[in-house]
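Read through the structure below, which is laid out as structure tokens, and then see the notes.
Apart from one protein chain that is not included, each protein chain of the complex appears where it belongs.
For chain A:
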Amino acid sequence: MKLAYWMYAGPAHIGTLRVASSFKNVHAIMHAPLGDDYFNVMRSMLERERDFTPVTASIVDRHVLARGSQERVVENITRKDKEENPDLIILTPTCTSSILQEDLQNFVNRASLDSKSDVILADVNHYRVNELQASDRTLEQIVRFYLEKAKLKNELNIQKTDKPSANIIGIFTLGFHNQHDCRELKRLLTDLGITINEILPEGGSVTNIKKLPNAWFNLIPYREVGLMTAKYLQTEFDMPYVAVTPMGLLETENCIREIITVIKNYEPSYDFDFESYIDTQTRFISQAAWFSRSIDCQNLTGKKAVVFGDATHAVSMTKILSREMGIRVSCSGTYCKHDADWFREQVDGFCDEVLITDDHTQVADMIARIEPAAIFGTQMERHIGKRLDIPCGVISAPVHIQNFPLGFRPFLGYEGTNQISDLVYNSFTLGMEDHLLEIFGGHDTKEVITKSLSTDSDFEWSPEALSELQRIPGFVRGKIKRNTEKFAREQNIKTITLEVMFAAKEAVGA
């Protein structure tokens, strides 16, 4: 047992559901007790989804414990098949079904006899993998299922497209700025004269999976999701993949170079002047290179920062801060413990120390010890920063609703470099401003901005009423106080008791 207050990566089924609900016309059925369908709330709230999340729970209750859930699960699958006509139904195990040890595969086999849709069982174990590993696995499982199916039916055409083309794999729902990144990647590839073959799983259709091998290569923007699929496609269809995250100027350049290499391998006559493209983008289109050189960024030299997040974003951010901006990364860390070796290798030489943990108290202790000028982390680090009065830029999941901005905010590609520069600069200046305020004793306008008119009230507050007033949240306390006193004045009451307070509330509706 582990005493835990907070976790960075969610349980396995969340990963499966994120992949499943990213596809079009795929329905997931969770084998879970009442209340475990919290995923629907997250998707509907955080992503502000307009459509009903295609996830249903096949409820495990007392009766199921007594009789087994076979009938219920099979019934729920066939029912969903009729109601929604999905292309695919994914039965998703949870921690509960892991310990019930029912033969879910058997239910899937039975249900698929009666359904028009394909039915598969997500092959994830709650106690072995986390959200990110599960999504990687589920995506590979779906891709493998449809490619094997196409092969059996002789529908597989592995002819490459005439023009250079790519699949983008790993963009999905509730991912950190994934939608924006996807748009930026499409732009980047289009600039290079490469067409987009398929994007998986977000907005993809499972019936199109059989077209995956037509692309010249696969682009895997994020380390966490898509690599398994890419590796499978490489072994099975000899498709090369590029897994350099194009985040920051140098890594975007690296990514482009790898892409060009892959393409020249197929088509040696491909002549795209990528050197001049990279140069123009870096020096003139993106503002990040110029920003690094400008005197603003000079002021950041040697300032201490701490980076923490998922492997992809923490690695890229560490490299950007230390290589492109001259900021000292005192500690770089990730909660992706399963990918620790890769992480260490990547940040080697770019930071003073490395922290691999999924315990947020360790991260907090590290930050308190280092006292950096800014933190780049997840929502958790933002809160740690608040407590320690250190500004934080959020660079990675887990995230809140404010990390699903409506405006265009990619982290990848050349536009991404601009966004990151803003984020870094704003975090540090805020810190600087705070610091200066402290030195000079804060804003001197404080007296003027208080709106309280009743500073010299002639009312007597009873101790109970006063303690009740203290319990009211600060931001409305003034208003309640004023309204209560106004009411008391009208009623000619001198002493404000609890009853007067409540009567005032009833009268004014405050």
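Basically, contacts are C-beta pairs under 8 Å (C-beta built on N, C-alpha and C of every residue); 3 or more make two chains touch, one makes a residue touch a chain; residues count from 1.
The rule is simple: contacts and distances are computed from a predicted model.
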| item | value |
| --- | --- |
| Protein name as given in UniProt for the chain not displayed, "Trafficking protein particle complex subunit", "Mitochondrial ribonuclease P catalytic subunit", "Probable cytosolic iron-sulfur protein assembly protein CIAO1 homolog" or "Light-independent protochlorophyllide reductase subunit N" | "Light-independent protochlorophyllide reductase subunit N" |
| Touching the absent chain when the full complex is considered, from A:V19, A:V60 or A:I420 | A:V60 |
| Candidates A:F52, A:Y266 or A:W290 - the one touching the absent chain | A:F52 |
| Which residue of A:N40, A:T312 or A:S421 touches the chain not shown here | A:N40 |
| Hidden partner interface residues of chain A, rising order | 1-7, 10-11, 13-14, 32-38, 40-42, 44-45, 48-53, 56-62, 65, 76, 83, 94-96, 98-100, 126-128, 130, 380, 383, 386-387, 400, 468, 471, 498-499, 502, 505-507, 509 |
